[in-house]
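Here it is, the structure in full.
The other protein chains are all here in position, but one chain of the complex has been omitted.
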């Protein structure tokens, strides 16, 4: 019969075996990132922030990450679009500032499962086009079963160089997240697990370019997207008060999952 | 700020709202099922059965379900291939017999998430072709990022009618599962949740047909399928001692998630 | 060296061999058809009708065909959406009435190639969702690289029975097309082939249901759909004067390619 091993970490199905637990392994991948950030209405945004967190600024970042050469997927690739906002979690003796992911769409299931089950990152599926690049124009579309719900475009300005690039590298470095791992009870409402988890990650930027970005939401009907229509509707309804300059960057992204920890 | 409601069941991301909890809702869908069952070596199979369960027979069923008109997905469709074996879970006063899913491949992410997080069904992603039907020949292929790992074929015999159909309806009715919901700890090996869950489901068969089925595994390298290659390898290595007659059936499938319960 | 055979019909690449030419083979497949027909402005529509043809009525039919069990594809399946209008071609001694395909989107390449190269049917690619069926609601979406450009919905009324069904079978039977096979010159403008071709095809309807259909176009930018944006724009701009009742039908579709012939 199958027995769990003490030194091993598992995902379902566990009975085919897991991976040796190690604190030194980091997920690593190449990334092209396109980020559009805007200011919104604080009260409107706080409706989606759990009470355990404090909203640090009424800002929303929508960031495409086109990931390749992913080490934990043996060189495979996938795309994600993360919608995040800056928050603080206050522990007994200290506090942690990080990005709170309102939602992350990804076009592969494997990282959706690890993200949700290991660290409470609310990943869900969408088709996400690789960037179309008709220089200086960049664009991608997110769709669900043939129904477009988000279009991102970017018009590149001059590349960032010298001191500005050094500054950009510092500004773009942190990708730390605070996930909310929520696993429902069986046979009744409520949760069997409800935990806030700090997940350290960062980007080592090599190239960056500022420019003009746009995001355009299209609301979908229940029949077009039965499990996500309310998320799209909520995000599309956030007022866009001010769009900062947008950024396109290339570099390496690191995820330090072994140093994720539950906040309390 | 966002507050959870007591009468609501949530999935991540919870902060956009959940569904009212009800004990009466059943998932319902049309299904075309193609099942190939074979006997294998008991010891080889038991290597993948957790100690909490008893293997009732050294039999493995590989079943394609082509699902359409799915009510909880507002009429959408998807395919799954379930690899299951009959087991018993013994509780203090009674026991439960059901199918233990070794693995279930599905070609949509949404049901993978609900299955794993709500009831511990070990669903993972694969591309699964709709059945090609060149009567009396049926076939499907499962692949991962362009790499075929399972081919199922079926040559249909005569349709089942009269008393034989009534018997087939009874034989094929139960699809009850026992899932093993396993959620890993954060920052160390071991589990934050490890539960066996009984999940009632059944098929109301309308048409059935027996015939000759085949399954053919192709092992994949780590680079072809980094997260599943060991599962395919394990299943491909199970000796096929005897293939029973295979069956193709059409009907309605019902999942009674509200009556799922944790076994103890 | 490779030599062409006289009794064989070829597609590129020809040098791997072709199929024996026969006048008796018919393409056959199961079909679920959803057709929405509307009246439009005659002059607007005639802008897309070549002079060799006469527009019989200012009507446009938009029809989804969900095709399965396709004999010439060994049991495979695909979807198409045909936009057609009724025309007449007048030959020396007679005339032919048939549907003129303004465009046909298909989600598989193989039938696009045979349709274009053998019979001048102007097929191009799109992703086309299988019908979502949340009875009595039906819907599909067409998209190109993640950008939705056409949504079709249908709300089913009562099934058609008895004499009405017999009438529907007659009304829906003919699917004859007149294609315009146009192959460009190499190294200059103009055509090396420009032929009108009559292609007999029909549907043997088994079930039918009238109801309320809708079509909704979304124009796309050049960057979203560089090769088709002008087609979508042209169709979206046709005035919709009157939508007849729409129909959902199931049955078998036959294509008599060997009896296709060039009109002159």
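By written order: A, B and C. Residues from 1 in each chain.
Here is the rule we go by: a contact is a pair of C-beta atoms (placed from the backbone, for glycine too) under 8 Å apart; a residue touches a chain by one contact, two chains touch by 3 or more.
Being a predicted model, the structure only gives us computed values, none of them experimental.
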| item | value |
| --- | --- |
| Among C:112, C:139 or C:203, the residue in touch with the chain that has been omitted | C:112 |
| Residue of C:95, C:170, C:245 or C:259 touching the missing chain in the full complex | C:259 |
| Chain A residues touching the omitted chain (full complex) | 68-69, 71, 74-77, 130, 132-135, 137-139 |
| Hidden partner interface residues of chain C, rising order | 1-4, 6-17, 21, 46-51, 72-76, 101-103, 108-110, 112-113, 116-125, 145, 180-195, 197, 222-223, 226-227, 230-231, 234, 258-262 |
| Positions on chain B where the hidden chain makes contact | 127-129, 132, 134, 137, 139-143, 145-148, 151, 218, 223-224 |
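By definition in this document, only the chains that are shown with their structure count from here on.
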| item | value |
| --- | --- |
| Numbering shared by both copies at the chain C-chain B contact, with half separating same from different | same |
| Length of the line joining the C-alpha centres of chain A and chain C, rounded to whole Å | 42 |
| Separation of chain B from chain C, taking each centre as the mean of its C-alpha atoms, in whole Å | 38 |
| Numbers and ranges of chain C residues touching at least 2 other chains | 132, 134, 137, 139 |
